[in-house]
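My questions all concern the structure below.
All protein chains but one are shown at their positions in the complex.
Chain lettering (A, B and C) follows the sequence in which the chains are written, and residue indices restart at 1 in each chain.
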Amino acid sequence: MSTAILLVSCPDQKGITARITDFIFKNNGNIEHADQHIDSQSNTFFMRVEWSLADFAIVKEKISQEFTSLAEEFNIGWNLYFSSDIPRMAVFASGQTHCLYDLLLKQKQGLLKCRIPLIVSNHSEVSEVAKSFGIKFFHFPKTAKNKKVAERKEIELLKKENIELIVLARYTQILTNQFVKEFPNRIINIHHSFLPAFIGSKPYQRAYSRGVKIIGATSHYVTDELDAGPIIEQDIVRVNHRCCLEDLKREGRELERIVLNRAIRWHLERKILIYNNKTVVFD
Amino acid sequence: MSTAILLVSCPDQKGITARITDFIFKNNGNIEHADQHIDSQSNTFFMRVEWSLADFAIVKEKISQEFTSLAEEFNIGWNLYFSSDIPRMAVFASGQTHCLYDLLLKQKQGLLKCRIPLIVSNHSEVSEVAKSFGIKFFHFPKTAKNKKVAERKEIELLKKENIELIVLARYTQILTNQFVKEFPNRIINIHHSFLPAFIGSKPYQRAYSRGVKIIGATSHYVTDELDAGPIIEQDIVRVNHRCCLEDLKREGRELERIVLNRAIRWHLERKILIYNNKTVVFD
Amino acid sequence: MSTAILLVSCPDQKGITARITDFIFKNNGNIEHADQHIDSQSNTFFMRVEWSLADFAIVKEKISQEFTSLAEEFNIGWNLYFSSDIPRMAVFASGQTHCLYDLLLKQKQGLLKCRIPLIVSNHSEVSEVAKSFGIKFFHFPKTAKNKKVAERKEIELLKKENIELIVLARYTQILTNQFVKEFPNRIINIHHSFLPAFIGSKPYQRAYSRGVKIIGATSHYVTDELDAGPIIEQDIVRVNHRCCLEDLKREGRELERIVLNRAIRWHLERKILIYNNKTVVFD
Partner (left out) sequence: MSTAILLVSCPDQKGITARITDFIFKNNGNIEHADQHIDSQSNTFFMRVEWSLADFAIVKEKISQEFTSLAEEFNIGWNLYFSSDIPRMAVFASGQTHCLYDLLLKQKQGLLKCRIPLIVSNHSEVSEVAKSFGIKFFHFPKTAKNKKVAERKEIELLKKENIELIVLARYTQILTNQFVKEFPNRIINIHHSFLPAFIGSKPYQRAYSRGVKIIGATSHYVTDELDAGPIIEQDIVRVNHRCCLEDLKREGRELERIVLNRAIRWHLERKILIYNNKTVVFD
C-alpha cells in the first residue's frame, strides 16, 4: 500500500501539529506513523508524518502544490516522499569489501528498499563483487593529480544514473568539497571510530595505541569538513588488553556494517531530519 | 511553568491526532511535547501530549470536562495530569537497601519529581535509613499467618497518606492479589534478572548456575502473576567465567538501581502507557 | 608457525601451574598464550596453554605420550591440539540462511580457521547457497517418521567426512539424543533469545508478546535437554514499543550471526573448556 511521507522543520509555534494533521485528515488520509520533536534550545519543530494514499482526496502529483500555502503560512521547510518511489543508491568501496557485501546482500534480500544500479571503486578487484551481484561497476583510480577529473566523471555518472544516495562503504578516498556540494545530505559515510575520537586515517591503530577499552563505529552525512558531518548512528564494542590490532579490526568490521546499515535504512525510510549539523532520527 | 499532560489510548481512526491537537490549539495551548504510536497488530492509537497552561483558555479544573465530548466521540481511554501536582510515592524495602538509598538520594537532589512521605519494611533495621533522610518509617514484619492483616494495615496507611505510586525496591515479600488489586498499574517492582528468565527467587544464583554470559535487571508493574507484569525497562551487564556469585550480585546491584530509577522517573513524568500487558514508553 | 594447545582441567592442587609450565620449559617450548582459572566453588583448575613447536624438544606425535605421566600424577583431564590441524566443520541450516551465509563468507575470507566440506539441510533450496560456495550439499528432509533413519545417514556421512564440529546455523529440526550422543561437546547451536528465556520455538514472537525491552541471542553446545546446554556466548540489542515483530527479527538476525560466529571461532581456536554444564572461555 503506497504512502506519503512528509518531513517538516520550522520554528515552533502554536497549532503547527493540529494544522498539519488536519490537512491530512480533511483530505481523508489515514496517518500510519507520526513523530514530532521540539528542540527547545533552538525552538525548532520537527515532524515526520506518514499516511496512506489509499483514499486520499488529493492525487499524488498535486499534494505538494496543495500543501504549499500551509507551508508558507508556518514558514515550513519540508520534503515530501512516496513509499512507491524506490530510491537509487550508488555504493563507493575500496579494498575492504565487507560493508559493500553486506549492503548488496541485504538489498537482494529485500531488507533495504532501494535499487543499486552501480558500484564505484578505486580498486579494480571490486569488480568481482559487483559482477557476482549483476551490478554495473566503474573503476575510477585516483591520484592527487587526476582526482578532480575523476570526480567530475563520477558526478556525471551519478547524475546520469539519477542517483539519490551515495554510500561510502569503507571508501578510502576523501571527496573534494566540489563533489560534496553536488550531493548535500545525500552522502553517507561509515567511519570506524566513535567520532569525534580518531578523526581521519587509521582509527583502529590509533585506538589500539591509545589503549581504549571500547571501540566504535559512526555513520554520518558527509560535509566539507572531514568526519565532522551530522552523526546518524554510532555503536561500540568492548575490547581489552588481550585484543591485538587484528582483533579490533575484526570486531570493528561487524560494527561497521551494522551501523552503516541502520543509517542507510533510516535514510531510505525517510526517518532522518538534519539541522544544526545534527540529526533527528525518528526510528 | 505548569503543563498539562494527556495520555490517550483508543482504536486507531482517521483524524484522531488532528482532533486532539486541535482541541489544544483552539484553546490557545502551546504543545511542548507530543508523541504518538500506533500498534498495528491491535490497531490501537496511543498519544502523550504535554502543553503549557500559561495562556490556556480553559482553567485547570475544567479541562477534563471540556475534553469529555471529544473523548466519547473517539472512544478514548485517557488520563490527564498536571506537572504542578507532585505525586506521592511510598518505598517498600527489605534487607538490601541499595535501591532504596539511591531513590532517596535522587529525590533529595531533585532528580525524581515526587514526595516520599513514608518507607515500609519487613526489616526493622531499615528505619535507620529512613531516619537519616527524615522520612516516616513503618515496620510490618510478615509471616504466612499475619500477611493478610499486615497488608490490610499497609493499604490503610497508603490510602491515608494519599500514595499514588508504590515502589518495591528489592522488597522480598510477595504481595497478595488483594493488595495488588488496590493499586492497579501503580506498583513498580525491580526484579534482578532479564525477565522472563529467572522468575521468582534467587535469580543471581540461578544465573550463576546456568552459566549465563549476561545478567540483567527488569523493572515492571506488579500484577497478580509473579514477575509477569508489564515490563517498563531492562538492562544488562556482561559477566564471564571469572565472575563468582558475589561478582554477579555486585554488578547487578548497579543495574538494579539504574533500571528501577528509569522506570520510576518515566512513571512520574507520565511517560508510560500500558496495554496488553506491555508498555509504551514515550521516553 | 605451528603451535601446540593444551587444555587442562583437574582438581586444584599446589604446584599444578608450575609443573605444567615446567614441562613446556624443560622441553624448550616458548609459551605464547597461557590462561588459567580456578573455580573456587568446585575447586577445579582450568588451564589453556599454547606454545611454539619451533624449537620444542618433543616431536608432535610424542607430546601426548610424554605428558601422560604428569597428567596421571595430577589426575588431569586434558586435550592436546595443534594449530596446524585444521578442523573440519559441517553446517546444518534450514530456511533462514543468514547465519550459514555469514559463516561461509568468513571462512572464505580466512576469518574462521576451518574447512567446511559439507552443508546439510532439510530444505532443498539451501543447495543454491552451497553451490555458490562450491561446497557439497546434502538434503535430508525430516518427518516424525523418517527422522531416525535420516539421522543415521547424517551420522554416517559426518563420520565418513571426519567432521569434528557441527554447527546448527538456525537449523529448525531438533536432534534426537542418539544423534547428540555421537558428538558430545561438538555441536554448537544458535538460539535466538537470551537463554534461559524463551526456550524452544518462536522466541522472537514470544519476546514480542511479552513486551521485553531487550532481545538476545545465545550460542551453546547441544546436549540432550533442549536449549539447556553449556552457554558459550550471549549478546543483546535494545528494542522498544515502536518495534514490530519484523523489527525484532531483523535486529535479531545481526545478533545471531555475531554470537554464533564468536562461539565457533573460540571453539576452533580451542579456547573453550566445559564443566558443570558451563563454559570457561579463555578469549
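Simple rule for what comes next: contacts are C-beta pairs under 8 Å (C-beta built on N, C-alpha and C of every residue); 3 or more make two chains touch, one makes a residue touch a chain.
Everything numeric here is computed off the predicted structure, so don't read it as measured data.
Asks: Give the labels of the shown chains that the missing chain contacts, considering the complete complex.
Replies: The undisplayed chain, in the complete complex, is in contact with A, B, C.
Asks: For the chain not shown, which residue from B:K62, B:K131, B:K159 or B:R242 touches it across the whole complex?
Replies: If we include the chain that is not displayed, B:R242 is the one touching it.
Asks: In the full complex, which of A:N162, A:T176 or A:N277 touches the chain missing from this view?
Replies: Checking the options A:N162, A:T176 or A:N277, the one contacting the hidden chain is A:N277.
Asks: Given the contact definition stated above, which residue among A:T3, A:T17 or A:Q234 touches the chain not shown here?
Replies: Only one listed residue reaches the unshown chain, and that is A:Q234.
Asks: Which residue numbers on chain B touch the omitted chain?
Replies: Contact residues on chain B toward the absent chain are 101, 105, 109, 111, 242, 250, 254, 258, 261, 283.
Asks: Considering the whole complex, not just the chains shown, which residues of chain A touch the missing one?
Replies: 37, 39-41, 194-198, 210-214, 216, 230-236, 240-242, 244-245, 276-281
Asks: Identify the residues of chain C touching the omitted chain, counting contacts across the whole complex.
Replies: 14-19, 21-22, 24-25, 28-36, 38, 40, 238
Keep in mind that, in the parts below, only the chains that are shown with their structure count from here on.
Asks: At the place where copies chain B and chain C touch, is the share of residue numbers found on both sides over half (same) or under half (different)?
Replies: same
Asks: Quick one: how far do you have to rotate chain A to sit on chain B, C-alpha fit, nearest 5 degrees?
Replies: Superposing the C-alpha atoms of chain A on chain B needs a rotation of 180 degrees.
Asks: Calculate how many whole Å lie between the centre of chain A and the centre of chain B, each centre taken as the average of the chain's C-alpha atoms.
Replies: Going by mean C-alpha positions, chain A sits 37 Å from chain B.
Asks: Chain A: which residues touch two or more other chains?
Replies: Touching at least two other chains: none.
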